[in-house]
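With one protein chain removed, the remaining protein chains of the complex are shown where they sit.
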Amino acid sequence: MNRESFAAAERLVSPAYVRQGYEARRSHEHLIRLLLEKGKCPEDGWDESTLELFLHELAIMDSNNFLGNCGVGEREGRVASKLVARRHYRFIHGIGRSGDISAVQPKAAGSSLLNKITNSLVLDIIKLAGVHTVTNCFVVPMATGMSLTLCFLTLRHKRPTAKYIIWPRIDQKSCFKSMITAGFEPVVIENILEGDELQTNLKAVEAKVQELGPDNILCVHSTTSCFAPRVPDRLEELAVICASYGIPHIVNNAYGLQSSKCMHLIQQAAQGGRIDAFVQSLDKNFMVPVGGAIIAGFNDSFIQEISKMYPGRASASPSLDVLITLLSLGSNGYKKLLKERKEIFSYLSIQLKKLSETYNERLLHTPHNPISLAITLKTLDEHHDKAATHLGSMLFTRQVSGARVVPPGSVQTVSGYTFRGFMSHTNNYPCAYLNAASAIGMKVQEVDLFIKRLDKCLKAIKKEQNKESNVSGVDKPDITEDVDVEHMALSNVLLETFQDLST
Amino acid sequence: MNRESFAAAERLVSPAYVRQGYEARRSHEHLIRLLLEKGKCPEDGWDESTLELFLHELAIMDSNNFLGNCGVGEREGRVASKLVARRHYRFIHGIGRSGDISAVQPKAAGSSLLNKITNSLVLDIIKLAGVHTVTNCFVVPMATGMSLTLCFLTLRHKRPTAKYIIWPRIDQKSCFKSMITAGFEPVVIENILEGDELQTNLKAVEAKVQELGPDNILCVHSTTSCFAPRVPDRLEELAVICASYGIPHIVNNAYGLQSSKCMHLIQQAAQGGRIDAFVQSLDKNFMVPVGGAIIAGFNDSFIQEISKMYPGRASASPSLDVLITLLSLGSNGYKKLLKERKEIFSYLSIQLKKLSETYNERLLHTPHNPISLAITLKTLDEHHDKAATHLGSMLFTRQVSGARVVPPGSVQTVSGYTFRGFMSHTNNYPCAYLNAASAIGMKVQEVDLFIKRLDKCLKAIKKEQNKESNVSGVDKPDITEDVDVEHMALSNVLLETFQDLST
Amino acid sequence: MNRESFAAAERLVSPAYVRQGYEARRSHEHLIRLLLEKGKCPEDGWDESTLELFLHELAIMDSNNFLGNCGVGEREGRVASKLVARRHYRFIHGIGRSGDISAVQPKAAGSSLLNKITNSLVLDIIKLAGVHTVTNCFVVPMATGMSLTLCFLTLRHKRPTAKYIIWPRIDQKSCFKSMITAGFEPVVIENILEGDELQTNLKAVEAKVQELGPDNILCVHSTTSCFAPRVPDRLEELAVICASYGIPHIVNNAYGLQSSKCMHLIQQAAQGGRIDAFVQSLDKNFMVPVGGAIIAGFNDSFIQEISKMYPGRASASPSLDVLITLLSLGSNGYKKLLKERKEIFSYLSIQLKKLSETYNERLLHTPHNPISLAITLKTLDEHHDKAATHLGSMLFTRQVSGARVVPPGSVQTVSGYTFRGFMSHTNNYPCAYLNAASAIGMKVQEVDLFIKRLDKCLKAIKKEQNKESNVSGVDKPDITEDVDVEHMALSNVLLETFQDLST
Partner (left out) sequence: MNRESFAAAERLVSPAYVRQGYEARRSHEHLIRLLLEKGKCPEDGWDESTLELFLHELAIMDSNNFLGNCGVGEREGRVASKLVARRHYRFIHGIGRSGDISAVQPKAAGSSLLNKITNSLVLDIIKLAGVHTVTNCFVVPMATGMSLTLCFLTLRHKRPTAKYIIWPRIDQKSCFKSMITAGFEPVVIENILEGDELQTNLKAVEAKVQELGPDNILCVHSTTSCFAPRVPDRLEELAVICASYGIPHIVNNAYGLQSSKCMHLIQQAAQGGRIDAFVQSLDKNFMVPVGGAIIAGFNDSFIQEISKMYPGRASASPSLDVLITLLSLGSNGYKKLLKERKEIFSYLSIQLKKLSETYNERLLHTPHNPISLAITLKTLDEHHDKAATHLGSMLFTRQVSGARVVPPGSVQTVSGYTFRGFMSHTNNYPCAYLNAASAIGMKVQEVDLFIKRLDKCLKAIKKEQNKESNVSGVDKPDITEDVDVEHMALSNVLLETFQDLST
């Protein structure tokens, strides 16, 4: 509503009330102006009203929403389904242009602004989370693995003769595949065992660099966030090696943005050595749907080169999600989430310690891993080698998701490379174990529920083992016996389901 | 976004594009301004983008959406559920004040505007639909019956000694109850049969007025839209009687706004005689959810008196629905709907005539009824007196809704009054019949489907009657035999359902 | 999805995962079943997912959502605007039938269920809130005033000769108008001053009953929730009088459902005497939009009679809002809100006491009023008789809503009745005062903000008075001087606005 509209409104209802309303509107506008001028995440989250007003204002700046537009091109932002238009707040043109995912689109000033502002907010949050000297970043609508691939493809043009990527082992498929997909040969550096922890073998890295020759090495590809008992790579030392040999350094910081320790490692490494880019997942750090990542770095022009490597336009959907999320939370809301995560991590570790000791197991001592924990499953395996796996499937059917049982000795081949002891980050970890993590957004109740359900499962397994009975591969008997109270109603339902479905 | 925001935006993306976006925004604002200044329904419907922007702008003028509001009253527009807030576009304060449903609320400039604009648009549409000299109207969040009650209650204060309401009979419960609820005694004037049509008995009306004495009569309560073979009351003559005896005249125009004939009747009657108010349903004329009505009239101050009789605030929901609907359709869209309805009425009457003649029945000749039609069901009843009712339930289970079978001779008592021949508007209509109507929003396909299903049902009944078998009260046998093709899949499902549910 | 769909799904993705999904779905269904079977508010609130599934399931049971429906009636639940359909979750047919707002609609099984369940949940909540012996209630889509009118209109049919309603004075227009609209003559019983409190004059009530004769009295119309220093009527004694003289008793419990004291009064009065119906607002007690009320009582058949007085169908919108709200909150959530309201009431009274004493004023001692408080404004008026009013407008422009300044001696005429000392519930209250209330949903921050802003306003007025300067009617000068910090940014904006708009 413009000035004339307000004047007309004053003739319909009392001027004093309309002015009060006009003033109220300007307080929303005031927040929007601050955002556009400063490009920083507001301290306090916006309410939905301001947020939707803002998105609406941006969307009507895109040509597909012009009232008098006529389109004669091959891509005009037309939408067949109103449901689809609505769920995207009528942003249809995506982000970027043929040449550059960060470029501004003439047909879509609103989407272009959305893109710029989101990148700006995310940069602000990265600083707030601990990497104060970051200079540039952008959201890319691809998951972490494909984003790492894009980084490697960009480096190829700078290092045309390089064939190898030095990679301290982490048993997660997509980061391994990111190198294969980019067409490079991963050089796996096995981790070393220090106490319970698996740490970077720095000597082996340096030896390999010398052996292969720096010019033949595209980059070092290190990792922060990972499952215990592996711990974040020794980034500072790796960064120094990279700097001294002139080798680029790409950090997989998948879910490390939520941890001040991981962010501190990156900050220190970049100060004292070399980091070219660090990549993190949107969904794992910002509680948005899967599908986006942030590529960030300390050298403005290198980050721009990466953004220019993305050929064509891209989905605005992940950017929109993170924009909505950050404006809703505000930086205070996000900091609160980080703080709670840390507290719940402590709580989870205490509970796991207690529970494991009841069963003559123990919490692995992995003080360098700020997110993931592991308890040993030694006693299970004494009786039966399938017991650990069985525990995993018992937890799954009890709606515990994300608990990860790692039996020793599994062998897996990924893209032609064979990994012994796959999932444990090393050929031969001393024992089976169970992982649990405290990730952003976790609730205390979830910890309690998990501990309770885990307790029941362990108890059930022990009981069966004591009977000297064979552990059956099928989980059925347990369901009716052992589930916790709140699960009872469901389990009857489940049984019935199986019967229903099998008739 | 204000001037400073746009300036900031220009620094983020190209100024030329931002200006293009700014211009685009002003074209939305332009439409909003025109609406507020003229108070008329726009010719072309608005797109959702403009509509939602407008609603958003209004909503942020309400105090419950002020960013810095603090409320210390007993009614502050707080909402517990975000789903609820969202579905009302954050309009929470309703409309009106203690004293008057049309009054402006200090706490809610936006809702007050919404109310004023809606009433203004609706007035515009009433004129467009044929009552050009209407002077005032308001939307009230009560259905037609309760709205009529409100009119009668208002008249009571002007005619304290009046006890009777003269009411040419129409067999519909809520308009009858509207008088009972208001505490008056309806004086039923039986209709007279002219050809097939049931028309107002003007002589009986005038005789009754003289018999009871004008001062003892609260008003004449006449009806336009009704089921054939009744036709709209002879409004012009009734209005002249009212004028000459000084008796108020309230018209129940329930779904008559959609018919140019009904509206023309009102216009003519008001010009040549007396109409104090005419009341119409929102849902039946504007295709919105049930729950609102429009009270309109030719005397500004009387309509205001009625609006001042509503004690307390009221739901804004019906007003919001009709506002959204009219802005989406535009006056052209609404006119198109009216035109289509008329065409489908012709089509339906042709199809019904054809079908009825196949079965030796006929379409009743009711040229004065512009919406509802009736075909005789004589031959059914020759064989069996339950056959007509059976036809009704067969149609119901075949998902034909709104078809209305009227057997002769049913007797019903409503609020202590006994009606012989109830549903047929007269004590003894010559035959049973079936009603079907062409109401706004009906589709040609619906007519075809209805004719097809009706044909099947009639065929099935005839077949059974020929077998001399008794018509069973249960519909089951027919379902598998006679249903039309598209109904087949469903009917199997239905059978299964019955079995499922009865076990 | 039915059995066959799940079987097909198992062929597309792993059966184990599909079964897990199937089980998850059944846990939603389990909650829905419990609700339908028990008709009680669930203890824990449902999440949006279950809620929307439930509403979706109900909606597809209405004929307007049948895939193969064909409608040939005059009211078929057609909707012109998808936005409108969506915001009503596709419930279009409203609630009730011509004869009865609680009746089931053949065309709309889903809407009918919605209506029944809502009434059932609301009854459960009324019991939980303290009126344990309530037997029936229904939600009506009209605000409290019009709902009271409906009660009076129903009583008319039982007491045809009665003309008067005995009404202990409360200065709120809509409850007064509710009697006028229904066509009765209110007999105002002035309150008596006991300490600071204004209480029911029981003797005057009984004297009036005797004077007018019980048969000429339609009912006693009493009030619970009200602005201090008036307190809830002495319901128990009034109920005894009603019982002994055989006079009906209707209680206006507008926002009393949120207060255990008001509910206790009703419970006690109904046990020891006579209450025919008690009426409460939906919005004020359940934090939903304005427009609905609950009519409840202890005699099943009388409540049914009232529901049968509503002529015609009615909006389902208020019922839908309260259903969504109660299912979201659960009874535990609602109880928590009640508890918090009570705590904030104590906090507010402490803060007001403290602040008032700073300015040589005092908190009125009104221990019987559980919701509203008042502080004196004596010192203001010593200097200038417009000062109190000025305070009101200062608070309004500072976005304090609901604070109510009551200057002594204002005279107002409502529907021909003249009230001296209007707003203060008595002809001549000893001093001016300011009201503030703790209503459901209030936040501690609002109390703090209110106290801060009130403090500033009082300070400003005192300052001006000390300057012996005249208090100007316009609020402008204060804005730039005295507003609190968080208001500063806005006030500049406001000033600019005034300039903008006045050019």
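Letters A, B and C mark the chains in the order given here, with residues in each chain numbered from 1 onward.
The criterion applied here is as follows: a residue touches a chain if its C-beta (ideal position, glycine included) is under 8 Å from a C-beta of that chain, and two chains touch if they have at least 3 such contacts.
This is a predicted model, so every value here is computed, not measured.
Q: Which is it among A:Ile266, A:Ala403 or A:Cys431 that touches the chain not included here?
A: Residue touching the absent chain, from the options given: A:Ala403.
Q: Sort through C:Leu113, C:Leu128 or C:Val188 and give me the one touching the missing partner chain.
A: Hidden-chain contact among the options goes to C:Leu113.
Q: One chain is left out of this view; which of A:Val18, A:Ile125 or A:Ile371 touches it in the full complex?
A: Answering carefully, the residue with contact to the hidden chain is A:Ile371.
Q: Among C:Phe66, C:Tyr245 or C:Tyr347, which residue is in touch with the absent chain?
A: Here the residue in touch with the unshown chain is C:Phe66.
Q: When the complex is taken as a whole, what residues of subunit C touch the one chain not shown?
A: So the residues of subunit C touching the missing chain come out as 1-2, 4-5, 8-9, 12-14, 16-18, 20-22, 24-29, 31-33, 36-37, 39, 47-50, 52-54, 56-57, 59-63, 65-68, 82, 86, 90, 104-106, 109-110, 112-113, 116-117.
Q: Touching the absent chain: which residues on subunit B qualify?
A: Residues of subunit B in contact with the hidden chain: 3, 6-7, 10, 19-20, 22-24, 26-27, 30, 82, 396-397, 399, 489-490, 493-494, 497-498, 500-501.
Q: Tell me which stretches of subunit A touch the chain missing from the display.
A: 48, 51-52, 63, 66, 68-81, 83-84, 87-89, 91-95, 97-99, 106-107, 141-146, 148-150, 153, 156-157, 172-178, 180-183, 225, 227, 254-255, 281, 283-284, 286-292, 309-318, 321, 324-325, 328-329, 337, 348, 371-372, 396, 399-404, 414, 436-442, 445-447, 449-450, 453, 486-487, 490
Keep in mind that, in the parts below, only the chains that are shown with their structure count from here on.
Q: Quick one: which pair of chains has the most contacts?
A: B-C
Q: Work out the mean Cα position per chain and let me know which chain is farthest from subunit A.
A: Of all chains, B has its centre farthest from that of subunit A.
Q: Using the average of all C-alpha atoms in each chain as its centre, how far is it in Å between subunit B and subunit C?
A: So the centre of subunit B lies 29 Å away from the centre of subunit C.
Q: From the mean C-alpha coordinate of subunit A to that of subunit C, what's the distance rounded to whole Å?
A: Centre separation, subunit A to subunit C: 46 Å.
Q: Hey, how far is the Cα centre of subunit A from the one of subunit B, in Å?
A: Distance between chain centres: 54 Å.
Q: For subunit C, which residues are shared contacts with two or more other chains?
A: Those would be 396, 399, 490.
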